[in-house]
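First the structure, which I've put down as structure tokens, then a few questions once you've had a look.
Only one protein chain is missing from this complex, and each of the others stays in its spot.
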Amino acid sequence: MEAAIFLLFAVIALGSALMVVTHKSPVYATMSLVVTLFSLAVMFVLLGAPFIGALQVLVYAGAIVVLFLFVLMLLNISKEEHQQEGQTVHRWVALLGAGAFVGLLVPLLYRATQGRNAGVLTEEFVSIRAFARDLFTRYLLQFEIVGLLLLVAVVAATVVARKPPAAPSGASGTESPVSEVEP
Amino acid sequence: MSLPSSVPVSWFLVLAALLFAIGIAGALTRRNGIGIFLSIELMLNAVNVALVGYSRLLGERTGQIMVLFVMAVAAAEAAVGLGLFIAVYRQRRTIDVNRLNLMRW
Partner (left out) sequence: MRPLDLLWLVPALPIAGAALNGLICLFWPKAPKATATLIGVGFPGVSMLVALAAIWQYLHGTNPAPFEQTLWSWTAGTFSIPIAFLLDPLSVVMLFIVTFVGFWIHVYSAGYMSHEPGYRRYFAYLNLFMGAMLLLILANNFLVMFVGWEGVGLCSYLLIGFYFDQSFPPQAGRKAFIVNRIGDFAFLVGMFALAAKYGTLTYSKIFPVVVGAPEALKEHYALGLTFAGFVALCFFIGAMGKSAQIPLYVWLPDAMAGPTPVSALIHAATMVTAGVYMVVRSNAIYQLAPEIGTFVAVIGAFTAILAASIGLVQNDIKKVLAYSTVSQLGYMFLAAGLGAYTAAVFHLGTHAFFKALLFLGSGSVIHSMGGEQDMRKMGGLRKYMPITFWTFALGTAAIAGVPGLAGFFSKDEILHNTAATGHWGLFAIGLFTAGLTAFYMVRAVAMTFFGKFRGTHDQEHHLHESPWVMTVPLLVLAAGAVGSGWVGIPELLGGGNTFHHFLSPVIADFSNRLPEHAAEQAEMAASTEWLLLIASVLAGLIGIGYAFKLYGRGEFGGAVWAKRFPAVYRLLDHKYWVDEIYDRLIIRPLGAFSRFLWKGFDDTIVDGSVRALAWATELTAEGGRLSTTGNVRSYALYFFLGVLGLFWWILR
């Protein structure tokens, strides 16, 4: 049963991932990414991390990808232009590299996990309460640092994307969406 | 409550490796800046799967907490990166990285 679910969503995840990297329309690509993210949320649940799965749906699919879509709409980017001359070598090298990466990684993973089985999932491992306790005790400092990082990112994004005060060029961009959250 | 565990963790890891490779290929071949970003998100997610997989394999929750941090960083990165794209687009009217060649000699 689980194997069937895994295989189904693995195929969906890989297929939509391929769509993400190949589809000419950025909007379609982004939507495919949403599909991938949903499939991976299922994977997290299968791995006994339902809270991570929920975060995946809420934060990733719900917030980050929506941000992407906002920007895409804002900039009104259409399909990619046709590949230029001389880019084929680059493509093939990149694909070959990716293949080599898989070729290196898969045997490694196989060897690393060979003969090792995951233990039985316990209530304690799955529980959000335990997760929260770990997060706010052992990893409190890291958590705070990440909070600070997010704050900095918000400020930075605001500064970077803000329309220059007296831009002389006619390249008057649209208002940045992040400027709405300017403190 | 007893949860299923009949799927070997290595499957998840292989899935993560494949996703990562797809992400790399995308990041290297896409010319649209947003496309590259999407590919990087793919790679991050592949890593997340691997982290949760190992967390499951080792019975250790640290992997999951790591995933939480990765998500936070990804959010921050998306915010700053997209801001940058907006700024670049204002200047150059494009986010095709082939045309953003100011670093040329």
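By written order: A and B. Residues from 1 in each chain.
Everything below uses one rule, namely that contacts are C-beta pairs under 8 Å (C-beta built on N, C-alpha and C of every residue); 3 or more make two chains touch, one makes a residue touch a chain.
Predicted model only: the values in this text are computed from it and were never measured.
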Name every shown chain in contact with the chain that has been left out of the document.
A, B
Considering the whole complex, which of A:15, A:50 or A:97 touches the chain not shown?
A:97
Identify the residue among B:9, B:27 or B:75 that touches the chain left out of the display.
B:27
Contact with the hidden chain only, please: which chain A residues?
90, 93-94, 97, 100-101, 104, 108
Touching the missing chain, which residues of chain B?
24, 27-29, 31, 36, 97-98, 100-105
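To be clear about the criterion, only the chains that are shown with their structure count from here on.
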Chain centres from averaged Cα atoms put chain A and chain B apart, in whole Å, by 5
Touching residues of chain A toward chain B in the complex: what are they?
1-3, 6, 10, 13-14, 17-18, 20-22, 26, 29-30, 33, 36-37, 40, 43-44, 46-49, 51-52, 55-56, 59-60, 63-65, 67-68, 71-72, 74-75, 77, 80-81, 83-84, 87, 90-91, 94-95, 97-99, 101-102, 105-106, 109-110, 113-114, 116-121, 123, 125-126, 130-131, 134-135, 139, 142, 146, 149-150, 152-154, 156-161, 163, 167, 169, 171-173, 176, 178
In their shared complex, at which residues does chain B touch chain A?
1-15, 17-26, 28-32, 34-35, 37-39, 41-42, 45, 48-49, 52-53, 55-57, 59, 61-62, 64-65, 67-69, 71-80, 82-87, 89-93, 95-96, 98
